[in-house]
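Only one protein chain is missing from this complex, and each of the others stays in its spot.
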Amino acid sequence: MALQVTDLTISFGGVVAVNGMSLSIEPGEIVGLIGPNGAGKTTFINCVAGAYRPSRGTVQWKGTELRGLAPHSVIRQGVARTFQNVASLHDLTVLDIVKLGAAARGRRGLAAVADLWRGEAALEAELHETVLEPLGLADIAAQPVQTLSYGLRKAVDLARAMASRPELLLLDEPVAGLTVQEGQQMAAVIREVRDRRRCAVLMVEHKMDVVMSTCDRITVMAAGARIFEGTGPAVQADPEVRRVYLGEP
Amino acid sequence: MPARRRLALLAVVVLAAAGSFALGRFGAYLVHSVAIAAIAAMGLNLLTGFAGQISFASGALIGIGAYTAGNLGNAGWGLGAILAAGVAAAVASVVIGLPALRLRGLYYAIATLAAQFVLEYLFKIVEPLTKGISGMNIAPLVLLGRPVASDQAWAAISIAILALTWLGLARLMRTNVGRAFLVVRENELVAKGMGIDVVRVKLWAFLASGFVIGVSGALVGFTTRLASPEGFGLSLSIDQVAMLIVGGQGVWAGSLLGAGFVVLIPEAIQRLGEALHVANLLSAMREMSFGLLIVLFLLFEPRGLAALLRRLARGVSRIALPHPVPDSSPVVAARTPAPGGTREKAL
Partner (left out) sequence: MLLLQIATAGIATGSVYALIAIGIVLIYKCSGVVNFGQGGYAMLGAYAAYALARAGLSPPLAAAGAVLVLGVVGALTELLVLRRMLRAPVVAVMMVTLGLLILFRAVCLAVWGPDQIAFPQIFPQGAVQIAGIFITYNYVAAALLSLVLSLAFLAFYRFTPMGLMQRAAADNSRAALAVGIHVSNQVSVAWAVSSALAGLGGVLLATLNGLSLTLSNIGLVAFPVIVLGGLTSLMGSLVAGLLLGMLEAFTDGLLTPALESFLRAHTSIYSVGALQQVVPYMLVGGMLLVRPQGIFGQRGTERV
């Protein structure tokens, strides 16, 4: 078992956003997390990634407890996340962002002073080969991120997460806002990342075709809790899921 | 940076430093005044323009640099006094920055204001270290066994240190800590999600900017040869922030331009006033031009002289060349963000 979340609960000012949610992921597995708006999917990811501190529950990751760790410490444990909406970061190029991703697991403390005189050529070559080329970003590595299309910026965000050499990727709506074609490319990239690195993936996504074609297993959330778990066809056939999703009686 | 450009830059700096010996006393005085102000402005630019943390305490930090350098210089420390001044101000800057780890924007600005006042007060009463209200006389810096007293020599030294500072800060911005500054400035939540330790990054920003401002303070002390509390008041902090605004935030050249503007314009007005025999209106006119400058720049050119000059240069090149030079034409056309894609919702 790579990730084992048990009984995760968090509330904001009396509103329980995630309520006793449990979920597990094996290495190399792609798990889709779906559910209606407000089900608590993004909040769940935020809890695992350390952005929020759950009031109850455990987040076991390869024998370490992640709950209570700061986001930057969670990344050091090999758990990286992407964002639903990518921020526009002025002045930074694609390569800058990817380097920051790599740095998330790099030198700390006073050792960072060494960066002042150390060259970055070797690192750049490595990032080109391992991240930029596979994601098709090599040609635009020197471009400022803010000049890129939304789809490319999402790819850069994924590249940034991958540069930290994660063993678990948390993807928050990776294809939302992309064109159909861009979405398919993104889905292919996600599968490739898994295949090549045996990286586990947890993705929150609304586009069902992408979820069905990409995920090995699907977990359905509603009102902060898990209501169903299974393969794509099983999820589509389940009456409870249909009721929550489609409003069928 | 390519080797050829590096050499060219070195040549410019050496020539400028050497050239300052050809200047008259007043010319040299203007040169080192601008250079020293620009060093501090770069320190503040690092903190505010690049890392996004406002500060109204740079006047007091310049003071800490000057007092430290004065005490150690008087004890015969030489160049070490300048470095020690940087270290002392860096420590103070981190202490002042601690509230910034919890506070944002306005509250932090008020906290730095409080630090400015408290430090200014301490300059007045900690007489063993500061000689109190009367101020501390500072002996000339002793370099290679000889005291440095001429304005020309100080102009050369200031230019050299300014160049070093510029180079060092530009290099810092190409490290991961430097890149992280920019992300923290744009959005702290995103920075956290990217695995950036925001607290650590901010501390680096305070440390580095404090060091640079402290070095500038040491130079202020050695060139004016006097450190007194009213020299490091809130108005000096406001001068510094004004340089940042007039010059342009987040651009190194902007700090130099801003320092030149804020130091030289009042001088020019003073000359003008003396020529027109309206000396009694002088200080009023200086202040008025200063206030107007700040307001007008913020209203009409908030990105400062650096952006203004860049636009001018582009306009000139467009007239001079048959085909306009495109500035950073995006390969992929920018698209509007996804529906509801505000930065606040990034998490």
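For reference, chains read A and B in written order, and residue numbers begin at 1 within each chain.
As a working rule, a contact is a pair of C-beta atoms (placed from the backbone, for glycine too) under 8 Å apart; a residue touches a chain by one contact, two chains touch by 3 or more.
Quick caveat, the model's predicted, so the values are computed rather than measured.
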Touching partners, among the displayed chains, of the absent chain: B
Residue of B:Val14, B:Ala114 or B:Leu264 touching the missing chain in the full complex: B:Ala114
Residues of chain B (touch criterion as defined above) contacting the omitted chain: 48, 54, 98-99, 102-107, 109-111, 113-115, 117-118, 121, 124-128, 133, 234, 238, 241-242, 245, 281, 283-288, 290-295, 298-299, 302
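To be clear about the criterion, only the chains that are shown with their structure count from here on.
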Interchain centroid distance [CA atoms averaged], chain A/chain B, Å: 40
Complex contacts: residues of chain A adjacent to chain B: 42, 46, 49, 51, 70-72, 74-76, 80-81, 83-92, 96, 99-101, 103-106, 108-109, 112, 115-116, 120, 139-140, 143-144, 146-152, 160, 164, 176-177
Residue ranges of chain B touching chain A (in the complex, touch as defined): 168, 171-172, 174-177, 179-180, 182-183, 186-187, 189-190, 192-198, 200, 204, 250, 328, 330-343, 345-347
